[in-house]
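Only one protein chain is missing; all other protein chains are in place.
Entry: chain A
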């Protein structure tokens, strides 16, 4: 099919600002990225390298909060490798966060399938959470946190995230 830009229908001129410039023929597109990088990385790179590629950090804007004041939390994960990685997690939950060790992410039922937590090359993922200074004590009850020091942590949902440097923590004080 003859395309419009191949026809002489458009009056072109480099000098006239009111007419389109002439086309530079012969310029071919640069090589497209045709390799299925994610798949190749999954096949060729061992899972331990995928895990080591990812770093995690956690921070809060302040270190001290008034009693009852919501605490904004920012979690950042970074793939340091120049190729995509995919970390296999132990359940469909990709990552978890906790306050003083009390998990704040719902637990899937036992036997739930694993999942792949995918990162593009050099990708940074940012997540935010807000702790309302409440602890869930059972299915339907919460209680406020007392003044004191609290450790907020986040980790990728893999076995032993601490020993694999896939967890991070920060400390805040409630006054």
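In this text, a contact is a pair of C-beta atoms (placed from the backbone, for glycine too) under 8 Å apart; a residue touches a chain by one contact, two chains touch by 3 or more; residues count from 1.
In this text, contacts and distances are computed from a predicted model.
Engineer: Assign the chain not included in the display its UniProt protein name, restricting the answer to "Succinate dehydrogenase, cytochrome b556 subunit", "SAM-dependent methyltransferase", "ATP-binding cassette domain-containing protein" or "Sugar ABC transporter permease".
Structural biologist: Answer from the record: the omitted chain is "ATP-binding cassette domain-containing protein".
Engineer: Touch as defined at the start, partner being the missing chain; which of A:45, A:90 or A:115 qualifies?
Structural biologist: A:115
Engineer: Identify the residue among A:52, A:129 or A:164 that touches the chain left out of the display.
Structural biologist: A:129
Engineer: Residues of chain A in contact with the chain that isn't shown?
Structural biologist: Per the touch rule, chain A residues meeting the hidden chain are 92-94, 105-106, 108-109, 112, 115, 117, 125, 127, 129-130, 132, 134, 136, 139-144.
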